[in-house]
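The structure that follows is given in the form of structure tokens.
Excluded from the complex is one protein chain; the other protein chains are retained at their positions.
Coming up: chain A.
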Amino acid sequence: MIEPVCCVADRRREKVHQNIKMDLSWKVKDVQMRAVINQKLIETGEKERLKELLRNKLIECGWRDQLKAHCKDVVRRKGIEHVTVDDLVAELTPKGRELVPDDVKKELLQRIKAFLAQQASI
């Protein structure tokens, strides 16, 4: 027997819907997960330590100086009277992200992974 096309289409639609549903529930889970992790990071003080680590690393590798120089350029170009923090954020964010050295990202990621592993084992 050959299945009617409409049934196949229905099944397909069903499947797509299922997938979307799964995807949605995964997203919800992701949000919940992020909230839990964030809470743990703050509670244990790990977040502050990571921030300090990142700050130090960025200073050490010259990132901070580079960004500061760039900030000064923007302020000089626009004039101190005509620049807001939002302007600076808008101009500097892409540059700032791009300039973070890979090994700094890697080190931080490792620290976060290690933290999560340790939390999971508790």
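Here is the rule we use: contacts are C-beta pairs under 8 Å (C-beta built on N, C-alpha and C of every residue); 3 or more make two chains touch, one makes a residue touch a chain; residues count from 1.
The criterion applied here is as follows: contacts and distances are computed from a predicted model.
**Student:** Considering only the chain that is not displayed, what protein name does its UniProt record carry among "Cullin-2", "Ubiquitin carboxyl-terminal hydrolase", "Anaphase-promoting complex subunit 11" or "Ras-related protein Rab-8A"?
**Tutor:** "Ubiquitin carboxyl-terminal hydrolase"
**Student:** For the chain that got dropped from the picture, name the residues of chain A it touches.
**Tutor:** So the residues of chain A touching the unseen chain are 31, 34-35, 38-43, 45, 47-52, 54-56, 58-60, 80-82, 84-86, 89-90, 93, 96-97, 100, 105, 108-109, 112.
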